[in-house]
Each structure stands twice: as structure tokens, then as C-alpha cells.
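Apart from one protein chain that is not included, each protein chain of the complex appears where it belongs.
Moving on, here comes chain A:
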């Protein structure tokens, strides 16, 4: 499977394109490309330090957020009902190549 390309807008508003490898979650792709995503809990949907915003069409194409994920997101800085996701909960999908994600503000 070939890798995805994702455009990331950081907290200063700068955009860059990174590679998203098939075995990675989106959080791992962000972190391993040195973006400032703390991912404190290591990817277990138990903190909100990998919070990102995705575009509406992308949001709708992803599965429902779990209860655990939603519980954390609603308390997170800048929560968007139709845009907030924990990037550790977004698995690789070749259909996501070319999307843009925005790093949410830190708590």
C-alpha cells in the first residue's frame, strides 16, 4: 500500500505536507514528522493532546467517535462538534490522501 500525503496546518497557521505511512495512525504520522503533537497517553484515547480539526467532508467520512474520545474532546480547547478528532483514533486509509488537518490549540 502506498503512503498518503497530508497537509498539516500548525498552531501558527503554517502549512506543510507530510507522509502518512500505512502502519501509522494519523497521530503517529504527525508525531514522527516532528509536529508539535504531544500525544501524552501514547494513543489510547485517554488524553486530548493529539486533538486536530478535520474538514467537514473528512469528518463525515470517518466513523463515529467513541464515547471515550468524545468525552475528552468536549472538554478540550476549541472543541468543534463537526470537526474535532483525536488523531490517534484515525487509522490509515488510502482514501484520506490529500486531506488537510489543523492542529488544535493546546490546553
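We adopt the following convention: a residue touches a chain if its C-beta (ideal position, glycine included) is under 8 Å from a C-beta of that chain, and two chains touch if they have at least 3 such contacts; residues count from 1.
We adopt the following convention: contacts and distances are computed from a predicted model.
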From "Cytochrome P450", "Heme exporter protein B", "Sensor histidine kinase MtrB" or "3'-5' exonuclease", the hidden chain's UniProt protein name: "Cytochrome P450"
Contact partner of the left-out chain, one of A:72, A:86 or A:101: A:72
Omitted-chain contact residue, chosen from A:17, A:40 or A:97: A:40
Sole residue of A:10, A:32, A:55 or A:93 that reaches the chain not shown, by the stated touch rule: A:32
Those residues of chain A which, in the complete complex, touch the missing chain: 31-32, 34, 36, 38-42, 44, 46-47, 49, 68, 71-72, 75, 106-107
